[in-house]
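Yeah, one chain of the complex is gone here, protein chain that is, but the others are all in their spots.
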Amino acid sequence: MKILLFGIAKDIVGNQSLDEAFQAKNVAELKQELIQKYPEFTKLSSLAVAVDEEYANDDTPISAQNEIAIIPPVSGG
Amino acid sequence: MKILLFGIAKDIVGNQSLDEAFQAKNVAELKQELIQKYPEFTKLSSLAVAVDEEYANDDTPISAQNEIAIIPPVSGG
Amino acid sequence: MEKKIEIIEHIDPSVIYKDLSHPASGGICVFIGAVRDTTQNQKVNSLFFEAYEAMALKEMEKIAAAASKQWNLHRLIMQHAVGDKKVEEPVVLVGASSAHRDDCFEACRFLIDTLKEKVPIWKKEFFDGTDEVWVTPHP
Partner (left out) sequence: MEKKIEIIEHIDPSVIYKDLSHPASGGICVFIGAVRDTTQNQKVNSLFFEAYEAMALKEMEKIAAAASKQWNLHRLIMQHAVGDKKVEEPVVLVGASSAHRDDCFEACRFLIDTLKEKVPIWKKEFFDGTDEVWVTPHP
């Protein structure tokens, strides 16, 4: 499962994307796995996940076919 | 006493300024005289007078030394 | 606060950024009023604007002073055009820059609202056919 990383998420992981094997079947599980591997994510004021370029809910299912991105707090403008 | 006219006030009087002898000693009296001579002024939703380029109150004194202007409802912008 | 206050023949909206940007400003808000093609269901051909220029500039200065007292602004602009203006031409431009966006938005709205209420400028509307009417605001 490939996961795109942006902003501070890129710094936390030390890469532009994650290409590891995740067991997660939905967004909530993905966040849990991510925090387990990179505890620094707990320091962010929020952590969203986009599935196929849309904000996803915790129960949104995910698979290797989706485009998945970690969305740390946005700060445009 | 010379009185500057703008907008619809110019059309009512048929001139850019009034150069007649007014008896008025203050703004209220000037408005009265003006309405007597040009009753169409009563049709306006408001009628203000500027003395020396400032909005004047009804009791503001006026004389031939002042720059006096009739300010019909403004409609800039 | 720097300010630019003018009664002019032609308003040039292409220079607003140069006129309003400031190293300490994170936000710039601008309002431009233009001639629209219809008013109360009548087709408008053009507008004519007349100003009592000396007094109009004084009133605009007062409005700018009031805005700079109420909000934390770095730069401010108020321009009003005079003469004949065709559909889509700009007739009024107001704007302000500030550190945060609340200030410039609120100031910008205040500038245009107060200008329309206080500044001695008059608009005549020319309609299709031969009608021409001095605009007097409805209560």
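Letters are used for the chains, namely A, B and C, taken in the order the chains are written, and counting of residues starts over at 1 for each.
Heads up, the rule we're going with is that a contact is a pair of C-beta atoms (placed from the backbone, for glycine too) under 8 Å apart; a residue touches a chain by one contact, two chains touch by 3 or more.
Since the model is a prediction, treat every value here as computed from it, not as a measurement.
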Practice problem: Name every displayed chain that the left-out chain is in contact with. | Solution: A, C
Quiz prompt | Candidates C:F31, C:F48 or C:F127 - the one touching the absent chain | solution = C:F31
Quiz item: Can you name the residues of subunit C that touch the chain not displayed here?
Solution: 13-17, 21-38, 87-88, 90, 99, 101, 104-105, 108-109, 112
Quiz item: Considering the entire assembly, which residues of subunit A contact the chain that has been omitted?
Solution: 4, 6-8, 11, 44-45, 50, 53-54, 69, 71-77
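Convention: only the chains that are shown with their structure count from here on.
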Quiz item: Between subunit B and subunit C, what's the gap in Å when you average each chain's C-alpha atoms?
Solution: 25
Quiz item: Taking each chain's centre as the mean of its CA atoms, how far is subunit A from subunit B in angstrom?
Solution: 71
Quiz prompt | Multi-partner residues of subunit B (each touching 2 or more other chains) | solution = none
Practice problem: Scan subunit C for residues touching two or more other chains and write them down. | Solution: none
